[in-house]
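All protein chains but one are shown at their positions in the complex.
The first chain written gets the first letter, and so on, giving A and B; residue counts start at 1 in each chain.
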Amino acid sequence: MTPALLWIPLLPLAAFALLITCGRRLAPPVAGWVAVAALAASAGATLALAEPVLRGQRLAVRWAWLSAGDPRWALGLAVDGLSWLMLAVVTGVGTMIACYSIGYMRGDPRYPRFFAYLALFCASMLGLVLADHFLLLYACWELVGLCSYLLISFWFEKPAAAAAGRKAFITTRIGDAGLLAGILWLAWAGGTLQFDALAGLRETLSHGLLTAISLLIFLGAVGKSAQVPLHVWLPDAMEGPTPVSALIHAATMVAAGIYLVARTLPLFTPESLQVVLAVGLLTHLAAGTVALTMTDIKRVLAYSTISQLGLMMTALGLGAAALAMFHLTTHACFKALLFLGAGSVIHATHEQELGRLGGLRRAMPWTAAVFLIAAVSMSGVFPLSGFWSKDAILLAAQHDGPPWLLGALLAGAVMTTAYVFRLYLRCFHGAPAPHAGHESPLIMVLPMAVLALGAAAVGLAGSPWLAHPLLHLLGLTQIHAGIDVPILLWSTLAAAAGLWLAWSVGVRRARPLPAALRPLGTRLYTWAANKYYVDEWYQRLIIGPYLAAARGLSRFDLRVIDGAVDGAGLAGRALAVWKERFDRLVVDRLVNGTASAVRLAGAGLRWVQTGIVHQYLLVVVVAVVVVSLVLK
Amino acid sequence: MSVRLILLLSHALFALGVYGVLTRRHAIGLLLSIELILNAAALNFVLFSRAFGHVEAQAFALFIIALAACEAVVGLAIVIGLARHAHTVFADQVDLLKG
Partner (left out) sequence: MLLTWLLACPLIGMLVVLALPKTAVRAIRAAALLATGFALLLSLELLIAYQPAAAGMQFVERAPWIPPLRIFYHLGVDGISLPLVILTALLGFLACIASYSIAERHKEYFALYLLLEVGMLGTFLALDLFLFYIFWELVLVPMYFLIGIWGGGRREYSAFKFFVYTLAGSLAMLLAILALYFRAHTFDLLELAAAGRTFELGFQQLLFLGFFLGFAVKVPIFPFHTWLPDAHVDAPTPGSVLLAGVLLKMGGYGFFRIAYPICPAAAMGFGGAMACLGVINIVYGAFVAMAQTDFKRLVAYSSVSHMGFVLLGLASLTPEGLQGAMFQMVSHGVVTGAMFLLVGVLYDRTHTRELSAFGGLGARVPVYAGFLIFFSLASLGLPGLSGFIGEFLSLVGAFGVWRWQTVVSLLGIVAAAAYMLQVIQQVLLGPLNERWRELPDMTLREGLSLAPLLLVTLGLGVLPLALLEVQDGALQRLIAHVVGAR
């Protein structure tokens, strides 16, 4: 079965290579179908793997990469229950979304380029999921970040899109740096980067070391899965085409953080799980409140994604990796569907402000129907998919978490229902907006219908009615048998409360708060509507100082260091000038002075030289006489 | 003849020579005067040789005669050169060495 393992990521990669090199020579729909075919083939290969994986078999293939001998630096692909589930999500949702994009992206000048990036993304994401080793995981982790960057800024003529892509890449790269540090530490301290060897490290490594490494790895997950405090890139990422938002920023890539933590859960100590829990819960609640106040339909969904990812992180914090993955699966279906529905609306009306939308139910019945299914599923209404996964998490919170956790999660559930129905009601109900919508073409509706099926029914695979095959696949053995009725009641109550809130406050604009509390409520609302000013704080505390430091260092480089070099040069020149002067005024004058002294003496003696021999002789004679007189 | 008289003679000769050197303008006259000075010296040598019994001094007298002959040759050659190039044989008219 190992060839199938290789084909899964290689097929989309081949599609990418084909599309990036000669995509422009293909007619527009052909380029799209190439990507769809590759993804569908990957999905087929995944299905082919289902049988051995369900039997509990682990398939693996490895080859040397960075070192011929050292097993730490090998690459390997492996598939077990956890990665198979992710494979199914990525290839399944990916195929649907690629199909949908054929219709959505029609007429775009860079049509083949879009599908090339999409194929590259799927290849990297599949590589990430299949990696049995931190090294390949990290490589693919960066590559999906790159694809996210390329696709967010796909319409790069919009400055906002260009800026959003960059913000996404850099923000996640901060998390990636943490992940890289964790990997380096693990390689050095643990001596292995194999995922299947992680459990063994619990005995060999010290508790503090494990905590540190696991928190660094978690930092990577925080960045990729848009958890507080690195969540700021995801809402901006909505500048990209909507299918991209559905695939990358809802269903798959952002879930990679969840997958990473689930995969490396053996490394997490109770202390680091506390951190995971706290971050997840904070993200779940904070993003939920922001989603309640957003008026751009894609941003509502973006914050809803952040919030749902927070819920999965909370489950991971409880140690329930299987439940988090279960919710990831159902979430992939219903959130992708919500995005595709929103994309359908945007495609039809070219409008994404809630205030200018409404009453689209009649013009777009199919879209409205699938959107409703997704919304109900996300609200956790019995017996749709979202119910099973969310209730499993609530149950785990009740059993394993602190007593207040269940309450907090129920509050989150209320908000979930409230914002998603606020969105649904204001888009599809109420007075028709000026934009005349029309139903999207079949190529877009059909994938939505398939996903709606998933959003409704996938959860059954984790339900007690079918004896939890999904959870068994993920290696969970102790499962609450049957349906826990109190939790069912609570969550239904929460959904009802959310629905009521969405209707009365979101649509009818009622003011449920007593007058005394209204100023407080208004202030809270303003905060949430401004996303708690996180972007502004980052601008002020991180980006501003960073740019100032860059400029300051640049000036330092130019003035001080280069100045020192230039100064040394100038000092050398000044010294030369001074030396030249010394040379001219002192040394040269000494030489010339000697000569002129001799010349002066000669001029003085000139008059003696008359040239008349007699005078010389006279001098000689007189001198002889004088000398002889003296010597006498 | 006494030594004193001959000594007087040689001194007279010498003084005559010096006088001639200092006063003669003609180059040949100068040469003749120098000849006189040399002969005065030679006379002295011969005189002292006889008076003190030294033979070597007579040898010096012979030397001087030879020297005088050489001197006359060189001197006359200079004079001829002078006459050819400077067209004069008067010593005071040749002042090329005047500083």
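Heads up, the rule we're going with is that a contact is a pair of C-beta atoms (placed from the backbone, for glycine too) under 8 Å apart; a residue touches a chain by one contact, two chains touch by 3 or more.
Worth saying up front: this structure is predicted, and the values here are computed from it rather than measured.
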{"item": "In the full complex, displayed partners of the excluded chain", "value": "A"}
{"item": "Which residue of A:Arg58, A:Arg202 or A:Arg551 touches the chain not shown here", "value": "A:Arg551"}
{"item": "Residue among A:Ala14, A:Leu146 or A:Ile443 touching the omitted chain", "value": "A:Leu146"}
{"item": "Of A:Ile174, A:Val275 or A:Ile483, the one touching the omitted chain in the full complex", "value": "A:Ile174"}
{"item": "Touch with the omitted chain, as defined above, among A:Leu26, A:Leu47, A:Ala163 or A:Ile346", "value": "A:Ala163"}
{"item": "Residues of chain A in contact with the chain not shown", "value": "20, 64-68, 73, 109, 138-140, 142-143, 146, 149, 153, 156-157, 159, 161-163, 165-166, 169-170, 173-174, 177, 180-181, 184-185, 187-188, 546-547, 549-551, 553-554, 557, 561-562, 564-565, 569"}
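As a convention for this text, only the chains that are shown with their structure count from here on.
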{"item": "Geometric centre distance via CA averages, chain B-chain A, whole Å", "value": "123"}
{"item": "Chain A residues within the chain B interface of the complex", "value": "602, 605-614, 617-618, 621"}
{"item": "Touching residues (chain side chain B, partner chain A) in the complex", "value": "18, 21-23, 25, 30, 91-92, 94-99"}
